[in-house]
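Yeah, one chain of the complex is gone here, protein chain that is, but the others are all in their spots.
Showing subunit A:
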Amino acid sequence: MAKWQILVLKEIRHLFRDTKTIVQTVVVPTFITPLLIGAIVWYMGSVAQEESVKIYDLGYQGDTNNELYFELSNTERFNLNLFDSEDKLVLAMENDEIDIGITFPNTPNQSDISTKQTEINIFSKDLDTFSQAKSLLMNNVSTYEDLMIQARIDQLGIDKEFLEPLLINENDLTTDKEFAGTIIGALIAFLFIAYILQGSMYPAIDLGAGEKERGTMETLISTNISSLEIIIGKMFAITGSAVITAIFSTLGFIVPLLVVFLYFGDNLPEAFFNIVAAIVNPVAILGIFVLLIPLSIFMGALLLAISVYSKNPKEAGLLLGNVMLVFFAPAYLPLINPGLEIDMIGALIPCYSLALHTNALIAENINWMLYGVTLGSTVLYSLVAIYITYVMFDDERIIFRS
């Protein structure tokens, strides 16, 4: 067995005997993250469900002899409260005694209908994003406005089409695969980058700055093992830990999805099946995996270089935290801007290119030339990162820096 292989085995054994490593690479991604996400989804779902049947307290002030008041008083989900002044209604809103308020000071008479605008004031607190009170009220107001428009059109004796010269038919031709690629692809790439960094960070600190602080680096250097063998051994241990994190993280999401399929499969919409089928595509999985390997090595080598440079684990943690932002930012762009498409410059940017290639692989419209550019450049970055780490290991000012 080569010396670097002996070192990899030792490092993996040493790392995974630490509870912190187990928690970081296995427990958190497999159980804690899906549980947290599940809890958030469950909470949001239950709040939305609660709001969908909730009866809202509606404050009303003004004339009651009109169609709008009639509509509101017949809406089952409104509990109507009459106020004799706008000030009292506003005070009730401010004290959270009612959910929403409307004042309708002057009901238009028959002659006003064809000439003037009539004022309606709506009072709401828009902080509660789940509340349906405002949309319910606006539906009623909109229905009332439609009645008024229709009355004006009738008075003028014109056809409604006269006011609406364009008949717009919207046809969204986005396929489920494209939807999966654009929305889910960027998210998958972002999550993988997060998992790799999560799985690499602690081992990088432990095997670099940690070993310097404990003095074991000196022991290792005193033996007949070259700097290159040391960094290859450590880098593969870090990458291995990242891959283990990625595997457990993926399992953490796939297992709950399988459970959903098994128990609620009959009630799931067809689009959901199509999206999952687009993701679970062998070419897409292989394509993403091939890009992830050099990217993991690049990240592992770079994190190790920074960790080795650091005086102690505290300094390493601080520096690596900043480096993480550098990796996260380009991966985040396709997530907030789903319309982005890859070009030659983009293909050279790590993480950003992975996110866009993941989109394209899932949507089955990959540009293999640009994919090759990304693969080649990431391999080159990995080699440069390994070289930098090698130079640092060979520099006694850095290795004995404390």
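Heads up, the rule we're going with is that a contact is a pair of C-beta atoms (placed from the backbone, for glycine too) under 8 Å apart; a residue touches a chain by one contact, two chains touch by 3 or more; residues count from 1.
FYI, contacts and distances are computed from a predicted model.
Note on the omitted subunit: UniProt lists it as "ABC transporter ATP-binding protein", one of the names in "ABC transporter ATP-binding protein", "Dimethyl sulfoxide reductase anchor subunit", "Energy transducer TonB" or "Heme chaperone HemW". Among A:Arg77, A:Lys160 or A:Arg214, only A:Arg214 touches the chain that is left out of the view. Residue-wise, the contact with the chain that is not shown comes from A:Ile6, picked out of A:Ile6, A:Val23, A:Leu156 or A:Val259.
Only one of A:Gln117, A:Asn224, A:Asn322 or A:Asn337 touches the absent chain when the whole complex is considered: A:Asn224. Residue positions on subunit A in contact with the hidden chain: 1, 3, 6-7, 10, 13-14, 17-18, 214-216, 218-219, 221-226, 396, 400, in rising order.
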